[in-house]
Each structure stands twice: as structure tokens, then as C-alpha cells.
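Read through the structure below, which is laid out as C-alpha cells, and then see the notes.
The other protein chains are all here in position, but one chain of the complex has been omitted.
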Amino acid sequence: MATTLEAPGWLEPERLEDVRGRVPMVYVEAVPVRVDHLGRVTRVGFLLRPQSDGTLSREVVSGRVLLGESVREALWRHLTKDLGGDADPQLPPTAAPFTVAEYFPDPTRAAQHDPRQHAVALCYVVPIDGEAAPSQDALDFAWLTPEEVASPTIAAELSPGHAVLVRRALAHCGVAA
Amino acid sequence: MATTLEAPGWLEPERLEDVRGRVPMVYVEAVPVRVDHLGRVTRVGFLLRPQSDGTLSREVVSGRVLLGESVREALWRHLTKDLGGDADPQLPPTAAPFTVAEYFPDPTRAAQHDPRQHAVALCYVVPIDGEAAPSQDALDFAWLTPEEVASPTIAAELSPGHAVLVRRALAHCGVAA
Amino acid sequence: MATTLEAPGWLEPERLEDVRGRVPMVYVEAVPVRVDHLGRVTRVGFLLRPQSDGTLSREVVSGRVLLGESVREALWRHLTKDLGGDADPQLPPTAAPFTVAEYFPDPTRAAQHDPRQHAVALCYVVPIDGEAAPSQDALDFAWLTPEEVASPTIAAELSPGHAVLVRRALAHCGVAA
Partner (left out) sequence: MATTLEAPGWLEPERLEDVRGRVPMVYVEAVPVRVDHLGRVTRVGFLLRPQSDGTLSREVVSGRVLLGESVREALWRHLTKDLGGDADPQLPPTAAPFTVAEYFPDPTRAAQHDPRQHAVALCYVVPIDGEAAPSQDALDFAWLTPEEVASPTIAAELSPGHAVLVRRALAHCGVAA
């Protein structure tokens, strides 16, 4: 984790906790996809991660934008940290996100929530050209077809917020899942 | 300012200053426009505001998203505060911004900068159907044609960050300014 | 139908048939919505129309762009013809569609097909501020909530192409249907 420790925007846990109680946090979220030569999405990539309640959950890439860091730099940092240095993520030429996800601590507030904080996440679909080698905090990484993502079994394994996010990403890409 | 004083996300100046030194701030920016019945932009609205250096500058609507406030609520709050309660802003049905503006304290970092803070702004074009009556901190409000906006005289009166923002907004709307 | 008869781009049926066999047709499709003051979609509007096979089907607004007609003019013409002159459609300030729907005569080619022709449709979400009074070729017009649209009963009444289109429109608007 040398990268984030050295980054000027990094905060000690108690300071981060304090800031989280005062302003919304800026996040980036990236839905990793495999595309064919015509740009059509053929697979969506998911990390399998243990949750704080002891369960396992499938997630896409997500993380905070640090002080002084650009949105593109944050996307690159989280993608290469979560998927490894050989992932070769193809960041889009526009910085306009396809959607904005708003996470509130209050679960009744929106379909997407986060018990820790109020976060505003800029969301992107990012084609991955290289090989994904998930970082050690993930138990597994899997490429699933859009049909598999829509199946009840897999849908139940997604974190609720990311299930919404991935459905929106596939709709944006014109995939009739 | 009763609205913001009562809002739970409001912060005392010294606390806000402290938070600004730790994380990027979430902002919304709205380019107010008049449109004809076909949705074509005919005018762009600018507030004339005194700057901290004593000069005057033309600006569009811009402000912070408070803790617990949604992006749409922040847009509505800033638009009605800056343009008055009869402005009747037509917020877009999608929350995806047409662009993201990143303001850094370092002026060499990007075309858009802010000496006070690192801010990530979600930017929208918002048609105004009602009458704009600018709030008291603005000296004037004016609707300008896209040709006027592009003229050197007016361009020089825009804050540099908002000059870039408005050019991008007009390009997004297909106005050949 | 005086408007279209007089339009220079209008074609007699046999000529239109001939052209349809040679090039893709340009269409516009508009998903009519009711929005609240924050721009959030609260209702989606559907026309109930008899189909060529004798069944009834719920549809959104759709029609051809004529020779010499702009995309915005075509949107306005079809919206006011289908929903009446008091509908007051709020055309978006950008002409970039939220999605492109491609209809092919071959039903195995895509989720959206059209036995008559190859059509490329530019798709928009259009808030309706006025009263919708459907034209005589429609049996009914109804505003449905996003939850109703997602219910199996209503979903079965939508034409297959428009079911896909409306799901994408709601995803684009951040409605978790």
C-alpha cells in the first residue's frame, strides 16, 4: 500500500472518520468489462470480497479520490490496485461519467447506500485489455457474461449498490440484460 | 441564508477550512440557459459578482453539495438562491453531468483552478423557464446570446474556469460558438 | 395530417417502400415522462395502439425524420402529433441521444426489430409539462409509475422494442426499476 501511504491526500483513519461526518466524499467506480472488436460488452468483471458482516459479496472497482488527485488518476490507481499492474485498463477519452451514484448512510434514502458515509461516486465503464490479477484483499475475480449477471443466483451475490450500478452500466452499453 | 444555516451539512468557516485541507469538495455547477420550443439554446445567463481581488466577474451558478444533500437538491438550492424563487429551473431527468470540472489550488495543474480548495464539480445545463431575480451578492444578471458570449469583450469578463465551462456547455448543446 | 402532406420530405407509400429496401431509415423515439421539481422521473407515458396483427400494444412516441427536417423538428412534430398540441414537450438542450436503437427486419439480429425496415433511431427522454390528448390512432394514453412499468402485467403489454427502450431510459435517469 506504499502508493496510498505516500500520497499527500492520504488520511489517518481517525481523521478520515472525522471528515466523513462533515462533507460528502468523492468516489470513482469502474465497471470492468471485456469488449469485442466492435466495442460490444461480452463480460463484466467482479471481485469477490469478504464483507464486514462476514458474508462474501461480488463488487466492481470503487474507491476514494484523494486530495490533489484527479478523477482520472484515482480511476487508474484503484483499477491497477484492485486488478493488478497487468490489467491495462482503457480509460475513456471523456471524463463525463455515464451515471452518478449517491450513497447515503440512511438505507431508506436511495437504492444505493453506505453505512460509513455520504459518498458521491462518478461511474465509468472501463474495458480491460490485459490480465486481471486481483489484489490480496479479494478472494476471487471472475468475468461473467451479461446473462450470468442477470441470473438470480449471481444477482444475489452482488452488493445491492453494485447490482444497481451494473444494471445501469449494461443499459448504457445497450446490452439487453 | 436561513436555508443553509438550518441544513445539517452546513459547517462553520473554520471547520470548513480544516476539511478543505483534507479531501476534495463536491460541487455542482449549472449553466442557466433560455431555450426555444425545439430545445435550442438562445441565451446563457450570467451573474456579475465582485471578486476577492476587487474586480468584477461574470459567473454561472456554482456551489457545494452539503452532507446528506442529494446532487439534485444541491442544484435546486443553488439555482433558486442565486436566481430567485421564480426562476423555475428545469432540472434534467438524468443525473449524469455533461462534464466534470476539476478545480485545483495549483493554477498550473488545469485550465480550471480555485485558490481555496480542490473541488470536483458535476456540471449541468439547466433551462430557466421563469424570471431570474439575482440574489443580493450579485450586482447584475444578464442573458447573453452565444455570439455575445464568444465575443472578446464578454469573454474577458468571465472567470477563467467558467469561460471553459460555458464553452463546453455550448459545444455539448451543439451551438457553434 | 396536413403538416406531413405538405412537408417536402413526405413520400407516397410505394416510394417509401422502395427506399426502405435500399438504405436505413432515420427515426426519433421519445420516452414521455413526468418529472418533479428536482427532475426525478415520476411517471412514464404510453400510447395504447392496435397492432397490424390485431393485438393491442403500449408504445412510446416514435417516427421518421423527413428529408430536410432537423432531428429536433422531427421530435417536436411526432410529440405534438401523438400527444396533442397542449402537451408542451420540453426538448433537451443537447441533441445527443441517450441511446441509439437499431431495428432490423431480422428478429434474430437484435433485441429490437421492425419487420418493415432497417431503422436507426435516436432516443430521448422528454419531460411533458402540459396535458397529453392522444391522437385518434391511439385508443388510450396512460401515465404509469416506474414500478408499474416494471410489473409483469404491464411489461407484457409493451412492444418488445419499446420495453427495452424504456428500461434503458429509466436506467439512464437513475430510476432503479
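Chains here go by letter, A, B and C, matching the order in which they are written, and residues are numbered from 1 within each.
FYI, a residue touches a chain if its C-beta (ideal position, glycine included) is under 8 Å from a C-beta of that chain, and two chains touch if they have at least 3 such contacts.
Remember, predicted model here, so these are calculated numbers, not experimental data.
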Selected residue (touches chain absent from view) among A:G68, A:P92 or A:P105: A:P92
Contacts of subunit A with the absent chain, listed as residue ranges: 33, 35, 37-41, 70, 72-73, 75-76, 90-96, 98, 125, 127, 172-174
Contact footprint on subunit B, counting only the chain that is left out: 99-100, 111, 164, 167-168, 171-172, 174, 176
Where the unshown chain meets subunit C, residue by residue: 9, 11, 15, 19, 21-26, 64-71, 94-100, 102, 104, 110, 118, 120, 122
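Operating definition for what follows: only the chains that are shown with their structure count from here on.
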Distance from subunit B to subunit A - Cα centre to Cα centre, in angstrom: 28
Where subunit B and subunit C are represented by their mean Cα positions, the distance between them in whole Å: 33
Residues of subunit A engaged with two or more neighbouring chains: 99-100
